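The complex appears here without one of its protein chains, the remainder shown in place.
Each chain gets a letter, A, B and C, in the order it is written, and its residues are counted from 1.
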Amino acid sequence: MVLILKQGTSLEDINAMVEEFNDMGFRVGVTNGIGCSILGLIGDTKSLDIGALELMDHVEKVLRVQEPYKLANKKFHPESTIVDVEGVKIGGGHFAVIAGPCSVESESQIISVARSVKASGARMLRGGAYKPRTSPYSFQGLEVEGLDLLLKAKAETGLPIVSEIMSPKLCEIFEEKVDVIQIGARNMQNFDLLKEVGKMSRPVVLKRGLSNSYEEWVMSAEYIMAGGNSNVILCERGIRTFESFTRNTLDISAIPAIKKMSHLPIIVDPSHAGGMSWMVESLALAAIAAGADGLMIEVHNDPQHALSDGQQSLNPKQFDDFMKKSFPLVQAFHPGM
Amino acid sequence: MVLILKQGTSLEDINAMVEEFNDMGFRVGVTNGIGCSILGLIGDTKSLDIGALELMDHVEKVLRVQEPYKLANKKFHPESTIVDVEGVKIGGGHFAVIAGPCSVESESQIISVARSVKASGARMLRGGAYKPRTSPYSFQGLEVEGLDLLLKAKAETGLPIVSEIMSPKLCEIFEEKVDVIQIGARNMQNFDLLKEVGKMSRPVVLKRGLSNSYEEWVMSAEYIMAGGNSNVILCERGIRTFESFTRNTLDISAIPAIKKMSHLPIIVDPSHAGGMSWMVESLALAAIAAGADGLMIEVHNDPQHALSDGQQSLNPKQFDDFMKKSFPLVQAFHPGM
Amino acid sequence: MVLILKQGTSLEDINAMVEEFNDMGFRVGVTNGIGCSILGLIGDTKSLDIGALELMDHVEKVLRVQEPYKLANKKFHPESTIVDVEGVKIGGGHFAVIAGPCSVESESQIISVARSVKASGARMLRGGAYKPRTSPYSFQGLEVEGLDLLLKAKAETGLPIVSEIMSPKLCEIFEEKVDVIQIGARNMQNFDLLKEVGKMSRPVVLKRGLSNSYEEWVMSAEYIMAGGNSNVILCERGIRTFESFTRNTLDISAIPAIKKMSHLPIIVDPSHAGGMSWMVESLALAAIAAGADGLMIEVHNDPQHALSDGQQSLNPKQFDDFMKKSFPLVQAFHPGM
Partner (left out) sequence: MVLILKQGTSLEDINAMVEEFNDMGFRVGVTNGIGCSILGLIGDTKSLDIGALELMDHVEKVLRVQEPYKLANKKFHPESTIVDVEGVKIGGGHFAVIAGPCSVESESQIISVARSVKASGARMLRGGAYKPRTSPYSFQGLEVEGLDLLLKAKAETGLPIVSEIMSPKLCEIFEEKVDVIQIGARNMQNFDLLKEVGKMSRPVVLKRGLSNSYEEWVMSAEYIMAGGNSNVILCERGIRTFESFTRNTLDISAIPAIKKMSHLPIIVDPSHAGGMSWMVESLALAAIAAGADGLMIEVHNDPQHALSDGQQSLNPKQFDDFMKKSFPLVQAFHPGM
C-alpha cells in the first residue's frame, strides 16, 4: 500500500502517522520529496480500507500494490487448474465444448439435442431448468422436472450436465442431480449464493457479470474457493457497452488477461455475447484462437419455436458445421486433443 | 408489435404469415410498400419472443410497440404511488430523507448516529446488517445482531429502519424486524429474491443495478408487484460507465424518466453514486431539484474508522449542514412539507 | 511518480535504477519491504511516459502522483476564472443562460428566437452555422451566411453570439464574427483545432467528448490555454453509456468534480444530454442546484419543423416558463444575481 501525502505535511505529522502504522503492525518506508512525501506500507494490507485511509488528514491518495485475491491468484499458484468432470477436462491445455438449449423444454427436445451435439463432438450438455428472465411473464423454466429430463439425456448419451442455479435453497438438489453448477451473469455478485456454492463438491461455471471488471470476477471466484470449492471455471459471455447492435460486447481480451491473473480455466459463451446465431461461429473461432479453454454454445432443435433465446441458438446442422470448421483450430492450439 | 418483412417477400408468403398470426389470436394490418412490407400485430403481444419472430423466414426486423410492464406502468395507473412507512410518506409530493451508516457496527454507534440524523431531520434510519462485499475477506456485517441493534435505535428514536436483504432465507426474519426491505444493486436481477420479497408485506427499496436500463429496473419492480407487494420505491445509486473519477456515475435523468414511465416513487443515493463525501451535497441538491421523492444518505459518527464505505459517509455535522442547506429547496419543490 | 518493483528485485538492481533516475535529474526515495520495494521519484515527471517505465525489467507497476495539467489546475490557480463576454460574466459566482436554436435557419427564425430568449432572460445567443451531422445527407448548416444572420440578431438584441467551429480554416472568420467559439463534443480531441483556437482572442466553450474522462477534458482545455487563450468554459453535455432511453447520460457529478480539479467555469447543456424537450427542465434545475456556472439550452420557434434537433428544443413559451421557474434557484445559489 502506498500513501501519497498532501503538500506541506510537516515532518512531525509524518512521524505521527508512521508511529500509528507501526502500532498496527506495518513497517513503513518514507520518501520525502519537494512536491510531496510518500509512505510505503509493508505488511498484510488486505484488511485495510483504501477509502478510510484516504480520509486521514494528510493523505492525498492511496494506491494499492497487491492484488486482493489469493486463492485464485496465479502468483501463488502458477500451474493451471484442470477441472475434471467425469473425465472431461477443461484447462491446462485441455479444451471442451459444452452445448445444449437455453431452456430444457421437453424430454424429446433435450434428448434429441443431446444426441446431436454429442455426435458433433460436444463433451457436456447444457440446459436451463431454472431461468433468470427479465420479465415475470416470461417462461421461467421446468424447474426440478427440467433437471430430471437432463438426467435422462445424460443416461442416454453419457454427457455430464451443466445447469444454472438461482437460489441457495436449491443447493441440495443441484448437488444431487447436476454435474457442473452454473452461476449466471446476473448472480455473479450474489454473494450469498457464492458462499453456498463454495460448500458444494460440484465444479462451478462462473459467468462474468454484465458490467463487472476482471478483478471483481476473480474476487467472486475467490468467494467460492474460500468456501472450499476450488473447481471454478470462468466464463466470459459479453459485457454491456454503448454498442447495441449486439446483445452484449464479447470482451475477447478477458482470455489473455485472466490467464495472466489466475490459474483458473476460462471458457467463452459466444451465443449470449453476440446474441445472434449468425455471429456465433466468428466469435467462437476467435475465442479458440485467443486461447480459451472451452466454449459454451446454445443449440436448439427448432430455434424458431424456442421458449427462450431462439435468435442466438444454432440448430444441430449449424452446430455440426461449426464443430467441423473449428476442429483444426482446436488441434492447432491444443496439440494432442 | 411491428414486423418489417424482407425485400421481395411475395404476397403469398405474406398471406401465409397473416393467417398464422390470426390463428394465434392476433389481428394483423398489412402495409405493402415498394421497399418492403410491414405487418402490424394487434393483441396481447407480451408473450411473444422478439428473437424468435426475427428468425421467421421473411422477417427482417421486429419492433415492439408496447412496454413489457403493466403493474408499474403509469399508463395504466396514472396517479403516483405514495409509500407510507409508519406515517413517513414517500412519493406523490411527499419527500423524506433516509440516513445512517453503511454498516451497523455497535450499539453505541447506531444509537448515536440515529439520534443525530433524527435531530437533523432524517425520517428513517438505514444500516446494513448483512453486507454485500466484493471481497470474502472484508467485514460481512453483524447479521441478525445488527438487525437487533437497529431495533434498539428505532426504540430510542422512533425512526423506522431500512436494511438490505441478501438471501431469500432471511425473508422471515426481515418481515419481523425490518420496516423497509432494501434490495441492493447487485441483486436487482436476483429474480429468486425478487419473487420472495414480492410475498412480503414490507415496503421495498429497489436499487438500480450497476448497468441496468430503466426498463429492466422497472421490470424488476414488476416482479415484486406481480408477487403482491406494490409498495416499491426505486433508488438510483449511480451506474457504471467509463468515468472512473467517481465510484459510479449518478444518472440524474433517471428521475424524470422514471416519473414518465411509472407511478412508483424514486429516491436517490448520492453517497454510493459519487463515492466521495465531499460530493454528496452537490449530488443530493441536484436530485431534489430534478424532482426526486427522497434521498438515502450514508452518515457515520467516525468515517475515518468506518468498517465500510468510510470515504463516502458524511459525519453528523456535515449531514446537519446539508439538511439545513437543502431545506428551502425541498420546500420549494414539495410545498407543504 | 511511484514505481512498484517486482518481488525479488536485488539491492544491486535497485541501486542501478536509482542511479539512472538520478542521472535523469530526479531525486529518488527507496522503501524496501518484504513483499516488494517502492521507488518514489521526485522532480518534474510530466515528461515521463508511464508505459515506457512499466517496460523496465524490474518494474511491476507505475503510479502517477501529480496531475498532468498545470494551467487549468486549481492547485496552481486557486481563484475561479471569470469569463467576461461583453459584460456577460460566467464563473466565480456569476451565472448566465445561453439559448438559441440548434441551427440558424433563416433571418426571421434567428431574430425571432433571439428576441424571445432575451425577453425571457437569456444573456447570450447560440446558433449553429456549421453543423457536425452524422450523415452526409443531413442539413449541414448555412455556413458563413448563418454567421451573418447571427450578427443581425446580435445587432437587434445586443446578445453576444456563440457558434461552433469545425475547422481550423475558419478561425479567421470566427475571430471576426463570433463572440464565443464553441468546440463540439466530437472535436474535443481534435488537437489541431484546439491548437488553432488557442491562438484566438475569443473565449471558448469546450464541450466534453462523448466518452472522455474529466482528466482528458481538462487536458484539452490545457491545449487551448497552452496556446495563450485562457478564457475556456467547460460544457458538460452528457456522456455515452449503455442506457439508450436518453440520447446521452448527463453526468451531473462533472460539476463538483471539475470545480475540485480546475478553476475554469463549467456550464451544462441539458438539451443534448437528455435529447428530449420534456426532460430539459429537470436536468437544468439539477445542474443549477449542483453548482453549474451557466446553462446552454436549445430553443426553437417551431421545434416540429426544425432542420435539426427538433425533439430536444424548447419552444419560446416552454423556455420562458423554465426561466421563471429557475429564477429563485439561481438566486439562491448565486446571491446577488
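To be clear about the criterion, contacts are C-beta pairs under 8 Å (C-beta built on N, C-alpha and C of every residue); 3 or more make two chains touch, one makes a residue touch a chain.
Computed from a prediction, not measured in an experiment: that's the story for all the values here.
> Thinking of the complex as a whole, which visible chains are touched by the chain that is not shown?
A, B, C
> Kindly state which of the options B:Q66, B:S108 or B:Q331 is in contact with the chain not pictured.
B:Q66
> So one chain is hidden, and I want to know which residue out of B:I42, B:A119 or B:V144 touches that hidden chain in the complete assembly.
Among B:I42, B:A119 or B:V144, only B:I42 touches the chain that is not shown.
> Which is it among A:L283, A:L307 or A:M323 that touches the chain not included here?
The single option touching the absent chain is A:L283.
> What residue numbers in chain B mark contact with the hidden partner chain?
2, 4, 27, 29-36, 38, 40, 42-43, 60-61, 63, 65-66, 211, 240-242, 244
> Contact with the hidden chain only, please: which chain C residues?
Output for chain C: 46-47, 49-52, 54-56, 68-69, 132-138, 166-169, 186-187, 189-192, 195, 210-211, 216, 219, 222-223, 226, 240, 275, 277, 303-312.
> Residue by residue, what part of chain A touches the chain that was omitted?
Per the touch rule, chain A residues meeting the hidden chain are 211, 213-215, 239, 241-246, 249-253, 255-257, 260, 273-274, 278-279, 282-283, 285-291, 328-329, 332.
In the analysis below, only the chains that are shown with their structure count from here on.
> I want to confirm something about chain A and chain C. Since they are copies of the same sequence, is their interface symmetric in residue numbering (over half shared, so same) or not (under half, so different)?
Chain A and chain C contact each other through largely matching residue numbers.
> For chain B superposed on chain C via Cα atoms, how large is the rotation, as a multiple of 5°?
Rounded to the nearest 5 degrees, it is 180.
> Starting from the Cα centroid of chain B, hunt down the chain whose centroid lies farthest away.
C
> What chain sits nearest the middle when you go by CA atom centres?
Centre-most chain by C-alpha means: B.
> Using mean C-alpha positions as chain centres, tell me how far chain A is from chain B in Å, no decimals.
Distance between chain centres, rounded to whole Å: 26 Å.
> Where the CA atoms of chain A average out and where those of chain C average out, how many Å apart are those spots?
39
> Could you check chain B for residues that touch two or more other chains and list them?
211
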